[in-house]
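Missing here is one protein chain; the remaining ones are kept as they sit in the complex.
Chain naming follows the written order as A, B, C and D, and within any one chain the residues start at number 1.
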Amino acid sequence: MLNSLLSADLPRSRALSLVLVLILAALACAPFLVTGARPLNTAATICVYIVLVASYDLLLGYTGIVSFAHTMFYGIGAYGVGIALSSVDEPTWSHVFAGLAIALVLTLALALVVGLFALRVRAIFYAMITLAVAASFSVLASQLSDFTGGEDGKTFSVPELLSPGFTLAENEVFGRSIDGKLITYYVVFFGCLLLFLFLLRVVNSPFGRVLQAIRENEFRAEALGYRTMFYRIWANVIAALVAALAGALMALWLRYVGPKTSLGFEIMTDILLIVVIGGMGTMYGAVVGATLFILAQNYLKELMAHASGALEGVPLLAAALHPDRWMLWLGVLFVLSVYFFPVGIVGKLRLRKRG
Amino acid sequence: APDLKIALIAGKTGVLESYAKETETGFMMGLEYLTGGKMEINGRKIKVIVKDDQGKPDLGRTLLAEAYGDDKADIAVGTTSSGSALAMLPVAKEYKKVLVVEPAVADEITGAKWNKYIFRTARNSMQDALAAASTLKSGSIGFLAQDYAFGRDAIKAGKQALAATGSKATVVHEEYAPATATDFTAPSQRLFDALKDKPQPRVLAIVWAGPNPMNKIADMKPERYGIALAPGGNLLPIMKTWKAYAGTEGTIYYYYGFPKNKMNDWLVSEHTKRYKAPPDMFTAGGMAAASAVFTALSKVPSANSEQLVTAMEGMSFETPKGTMTFRKEDHQALQPMYHFRIKKDQKNEWDLLELVREIPAKELPLPVTNKR
Amino acid sequence: MSASLPLAQQESLPAAKRDIAPLLLVPALMLAMLPLVGSFPTWVTLSVAGLAMGMMIFIMASGLTLVFGLMSVLNFGHGAFVSVGAFAATMVLLPMHGWLEAESLAANLGALGLALIVAMLVTGVLGWAFERVIIMPVYGQHLKQILVTMGGMIVSEQLINVIWGPEQIALPLPATLRGSLILGDAAIEKYRLVAVVVGLAVFLTIFLVLNRTKLGLLIRAGVENGEMVEALGYRIRRLFVAVFAAGSALAGLGGVMWGLYKENLTASMGADTMVMIFIVVIIGGLGSIGGCFIGALLMALVANYAGFLAPKVALVSNIILMIAILLWRPAGLYSKSR
Amino acid sequence: MTAYSQQQPSLSTRDLTIRFGGHVAVNAVTADFYPGTLTVIVGPNGAGKTTYFNLVSGQLPATSGSVFINGHEVTRHGPARRTRLGIGRAFQLTNLFPHLSVIENVRLAVQARAGAGMNMFSIWSSHKELIARAEHYLERVHLMGRRDTMVGTLSHGDQRKLEVAILLALEPSIMMFDEPTAGMSVDEVPVVLDLIHQVKRDANKTVLLVEHKMDVVRALADRIIVLHNGTLVADGKPQEVMQSQIVQEAYLGTPEPA
Partner (left out) sequence: MLERQNQLDPLLTLSGVHTHIGQYHILQGVDLVVPRGGLSVLLGRNGAGKTTTLRTIMGLWQASAGSITFDGQDITRMSTPDIARAGIAYVPESMAVFSELTVRENLYLAARSGALDNARVDWICGFFPALKKFWNYPAGNLSGGQKQMVAIARAIVEPRKLLLVDEPTKGLAPAIVQSLMAAFRELKDTDTTILLVEQNFNFVRTLGDSVSVMDDGRVVHAGSMRELADDDELQTRLLGLSLDSHQ
């Protein structure tokens, strides 16, 4: 049962299993474990990022395609839902699904077109072309400001059931009222869980193995009779669709879309980093990496404030640990993690078990 | 009594870092000045919680919710980026707490997206535009702006402002350049071509967020065609590079040498003492926001939101720019602006501008655009 | 069974022909635009400005062609070196304020030259350290290079903020280089002429070093198979460090030129130019210094003409240029791997 | 040399030519290959043998001329399509999936044969029969002991054996070996030769072999084709061809030492 749920791709390391179970449990119970806006927001962001990163890993880690356009698809999903919901005052579920459907169709079309035209060229050129396409898309989003809200983005409300004001039951459950926020969280959580399991299945299917073969040696895969272009385009499309769905979930959660939040190049670099920290081509790397990274991104500042407070007397160190310099340390972590986890955290844990 | 908690949200890291630093400095110095260094209002200690939204709207929103919900802040101030500020507005309404917007300038904050908990000490784009328009009485105007929503809105505001101030000048050309542009040869040429045969005086007005391309255009010698440049005021380090273009006129929100009042005198002397440089635009803005918060909390010791809103509507408060007043209709602080000229003989590295005229608030017919 | 056989055919095959089509691209573009622009002085202004801007872009991109094009190291941190170069120059230029304000070309250029040297030294040393600490473990792994250099870039930018503070720093042009020369009705900024001179000097130096010495070959061979180059007796590690440091120094040089052009320094000023620089290197063809040069000129010219003729197009002119070139030559203008 | 021509050729090329710039690597080669026959292609280094293979299996596009498989023209088809029509190919320079295990390498070939590549909803390891088949081929080349080793760490000779196993696993009707025994140790060569022998015995298979080792050529060839500077210069029974002057001069050099 578990085996088929996880598509026979078990963690293969006791430490890793433990970590994964912990993360799953924490995310599943987050609304009952923590109070306050920020922790829950962090949990929801982790859920969405796990899926976003896992879908990117399908491209990068399994198929060997370097794309910089992944956030574009994430953005399309988010904007699809966002624009549909902000076009009306009292949005309903049909607005959500209509927006989502349009976004998915657009994603499919764009992923196909980009794949058909650009996947023929060398890897590094593909990366650059997707970078250009994504940049043009941002320009477009900014130019169509009447429609997209331009640089400022759009704030919108969500269907009744999900809005913060809504309460399902009079009574509290485990000391927490069942309100719209909580329901939204679980929509996000289960949505992401399903998408992740789907991706896990894809990479462990015969199809997934062909993708790996293409990554390893495209020339030979072709000689074995696999139409590699076809497989690469499919991988591109699947990854794009999943990213769009992740974007839609994020939009529902944030009730906001904007270029920085859903299209920015920063998100792309975050994704890249998480993939590498977690472990490329492992899927579980996305889980561990996203959790660590999002936690660091949200709480590194607080941690540093404590550290620099404690080191008040020491002049230089306190300055370097000043919370506003958190990016400095994130950068250092960037470098160190690539240094010390050349095969990612998951790879490292699995190696330790063997060695 | 429990502490009074004030949340200050700013884009302290990321591209707007230098702006946010100024706001924070100004805000803290403002409280220091107003409380006489005691950091108390009516005997209650003030606690300022500073948060960094990195200029990201989603983060701004979450931080404001955290400030109101988890930190139990009584009032909040922020933020640097207009996008983030706009995203924060509904949160104030959700939590029914006051948000003083500083220094974001988007008109919509006190326009379409406004709600009754929103007050703004910063000037808005329209006020900038009106000030600029009030110096352009006749002749031909060409606009240069960035090609995105902000730039286009600014020029729309500029044209409205010309109409509102009764200017007889005609806008002969609007030029939009990519926001990332580095080479201004092509846009300048287009503007020169459009302006050169039009009636005098010919003015090329530049509306640009971030480092202003004034130098690049001035280097192409617009005076060949009798065209004068009208830059909007900018940060001090940017205006420092303008000294070769002495005599150029424009309008600005704040320059440390212009206002004459006690608060500004203190700010200039203390700031120069502490940071070896005079205060800049956003420092003054931060101090103005501090003053608004201080004045309001002094009037409503309980910090009850509804009472605060009532007290703040129409409230006047002292700032480094002199007295500002929150207009009842849309809670925008009405304030003076300054018409400047770049100095020829500069006494020191920060002696950059001379005052042509202070434009009093009543000469700036700011329309009310929110739906109340 | 055939009787007579074409047995002996051992004369050497001819070397590949010189490919001049890309060289003609720049003049062809300029000529084609003359009738569209209409006015001759305007055309001169746009073209000269474009060529000079191209030179400036080339100076910044040249270091990247070395490390990316030749060594195949995707250094996203290149932008940070551009910034560091500009900030390092302030260490010379701000104290030498007097020299810059003097109305003497010699004094101005003297200060400028000194600033260039200091900036190149600082960035060269930084590049050396960067290579040792950050790049060394990830040769040949593009993806990790992207990440690790991005990390390096964040660290460098933050350190700029720590050292020089987060405020923007004004860096006014030297007195005699301000303003324009007016030729007829065309205005040509003086500073751009300096950029042309420096750009040409950089181009010729790199071109000669790579084509008249073993260096270019060694680097390319070393990227393909470093072990074998070592087995031939070359200390490839040292060579790579040196090339990387040289590339960084060039970025520093570009940074000073760029900083003086912008006249305002921010820590992210280099990073902001990265996409543009990458595009230049790509359309030039990996590893081709000549291609990079032509690419930079093309990009700046296209931006200027587009900005004049159809400003909306200028928003995406770089991207359109790149796609057009890649459609024509999928590996860039000049590519070594034919 | 008309002994084979009663049958329908399973593979034929007509005036097959490729130019690289001014250099003609394969020059108007016309040849037919028949099931149940093993043809050895010999020729000096650079004669165009590998390039000819590349043209037949679709790795390179022909400048002119055409290729037919069982009478169907395939000149415009890509390598994947030709493979699915029955061409299988082992490469001269080892060409594997270095970060996958030995068994996975072979399984990919088995799976390609079974046409199960697009299945994305079932679990790979649940296809037991495919794995069994892959193991069968590993056994035949004596590589079962290396079943789960990462291919990148195999010694050169073992990689050559895997190359052969993958070709067998594809079960093509037209098999092309490009110097299968190069770099293989002396005691392993017979294993591979045996395999080729077995394949050859199957009357439905057409086998093409490029080989420089004369003892191997003599042991296996039913027919020999000689390429020289891209041109087909000799075609016939092994004995005749080996004696011809061209082969003696250009290819073998001085008569082989005993």
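The rule we apply is simple: a residue touches a chain if its C-beta (ideal position, glycine included) is under 8 Å from a C-beta of that chain, and two chains touch if they have at least 3 such contacts.
This one's a predicted model, so the numbers in the text were calculated from it and none came from an experiment.
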{"item": "Displayed partners of the chain not shown (whole complex)", "value": "C, D"}
{"item": "Residue of C:H97, C:R132 or C:R235 in touch with the missing chain, whole complex considered", "value": "C:R235"}
{"item": "Residue among D:E135, D:E188, D:D222 or D:E240 that touches the chain left out of view", "value": "D:E188"}
{"item": "Chain not shown, touching residues in chain C", "value": "9-16, 214, 217-218, 220-221, 224-225, 227-236, 336-338"}
{"item": "Residues of chain D (touch criterion as defined above) contacting the omitted chain", "value": "20, 23, 42-51, 92-93, 153-158, 161, 179, 182-190, 212-215, 218-219, 250-254, 256-257"}
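Assume only the chains that are shown with their structure count from here on.
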{"item": "Where chain A and chain B overlap in contact partners, by chain label", "value": "C"}
{"item": "Label of the chain whose CA centroid is most distant from the centroid of chain C", "value": "D"}
{"item": "Mean-CA-position distance for chain D and chain B (Å)", "value": "76"}
{"item": "For chain A paired with chain C, centre-to-centre distance based on mean C-alpha positions, whole Å", "value": "35"}
{"item": "Sites on chain A at which at least two other chains make contact", "value": "143, 327"}
{"item": "Per-residue overlap in chain C, given as positions that touch at least 2 other chains", "value": "161, 315"}
{"item": "Chain C-touching residues of chain B, taken from the complex the two chains share", "value": "15, 17-18, 21, 147, 175-178, 180-183, 185-187, 189-190, 193, 211, 215, 219-221, 224, 235, 237-238, 240-241, 243-244"}
{"item": "Chain C contact footprint on chain A (complex, rising order)", "value": "60, 66, 121-125, 128-129, 131-132, 135-136, 139, 143, 269, 272-273, 276, 280, 319-320, 325, 327-328, 330-335, 338-339, 342"}
{"item": "Chain A - residues contacting chain B, complex", "value": "35-38, 41, 142-143, 145, 150-153, 155, 164, 254, 256, 258, 260-261, 301, 323-324, 326-327"}
